[in-house]
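Right after this comes subunit A.
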Amino acid sequence: MLTYSNVNVNYGGLPVLRDISFKVEEGECVAILGHNGAGKTTLLKCSVGDVEGATGAVSYRGEPVVRGAVFMNSRRGIGLVPQGHNVFRQLTVRQNLGVAGLNSPGGALDDVYRLFPVLEQRGSQIAGSLSGGQQQILALGMSLMTKPSILLLDEPSTGLAPVIVNDVMDSLRQINNSGTTVVIVEQNIPATLKLASRAIVLKAGRTVFDGASRELARKEDLWTWF
Partner candidate 1 sequence: MLQQGSIPQHKGKAMQSKLITALDRRRFLQAAAAAGLSAPLAGGGAWAQSKDPLKIGVTMPLTGSQAGYGNDFVIGMRQSLKDLNDAGGVAGRPLELIVLDTQAEPPLGINAMNKLINVDKAPVILTAWSAVVKAQAPTANREKVLLLNTGANAPEIAHLGDFVYTLFPLADVDITALAKYTYEKLGKRKAAVLYINNDTGIDAAKIYKDIFEKAGGQVVAYEAYDPKATEFSGMLLKVRAANPDMVHVHGLITDVPMVIAQMRQLGLQQRISSYSAGYNQKLIDQLGPAAEDFIVTSLAPGVNDNPKVTEFLERWKKEQNRAPNGLPYIQYQYDSVLVAAQLYKHVLEKKQEPTGETMREALLAVKEFDSPMTGKTVIDGHRVNKPVFLLNVEKGQFKPLAKLD
Partner candidate 2 sequence: MTDPLVLLQILWTGAATSAIFVLLTVAFSLTQKVTGLWNFAQAGFMGIAFYAMFYVLNDLQMPLIAALAAGAVCAALAAVLTEVIGLDVLRARKSGSLMFFIFTLILAQFIIYMLTLVFGTEPQTLYKSIMSPVRIVGGIAVSNWDLTAVATAATMLTLLFFFLKTTKEGQFLVAVSDNAKLAELYGISAKRAYRVTAVIAALFICAAMYLTGTRGGVTPNSPFELVLAATIATLLGGMGRVFIGAMAAVILALIQSFSVLVISSRWQNLLLYGFLFVTITLFPRGINLPRLKPKAAASPSVTVGKPADVTQGS
């Protein structure tokens, strides 16, 4: 569904991604792990064409990802939830969801409300005034409004209380079970490994592990990767 082949990215002399190749299959749930600076965010950005000067090929359903026009990739069904509670801060919750769903006729509002009842309750609240956890949930809900076929998440649990992290992960599981492919970048490794069946570990821009989550847990040199 999503294919990376020999992707390389450099920022001002620093190689951020080196020769990354992997495939995400339809319906999979993949975790991408690695410490700060390992290149995880860049990796995600490549799949919506938001990285200048990336070499190699990223393709989605056999078609290459359009470079430099994020909105076109988004319309094709690639949903990215960026890091840092990215919501339209000046709009209400309902407006946020509305705006996100504008390009996907039919609407997924009911599904989103079923998944995240809190969004319905907070419908008229200005998004910027939500708590961090609620913003993260809103961002997730907004992404679902685009009815993505593949959902890429960048550290959805950052700054969330542990209880909420569980909620978010549960929702993601439901989303994945309903047929949406999920790729998740996380620092919160335990929660992520419970969710994802497959893990990819990046270190300094290279893939150092790609396999089943259960296998990862057995690795002896785990600490040296992080």
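The candidates were selected such that all candidates are chains of the complex that A comes from, given by their letters.
In the analysis below, contacts are C-beta pairs under 8 Å (C-beta built on N, C-alpha and C of every residue); 3 or more make two chains touch, one makes a residue touch a chain; residues count from 1.
Here the structure is a predicted model, which is why all the values come from computation and not from measurement.
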item	value
Touching candidate - 1 or 2 - for subunit A as found in this complex	2
In the complex with candidate 2, residue positions of subunit A that touch it	36, 48, 50, 69-72, 74-75, 79-80, 82-91, 95, 98-100, 102-104, 125-126, 128-132, 135, 142-143, 145-146, 159
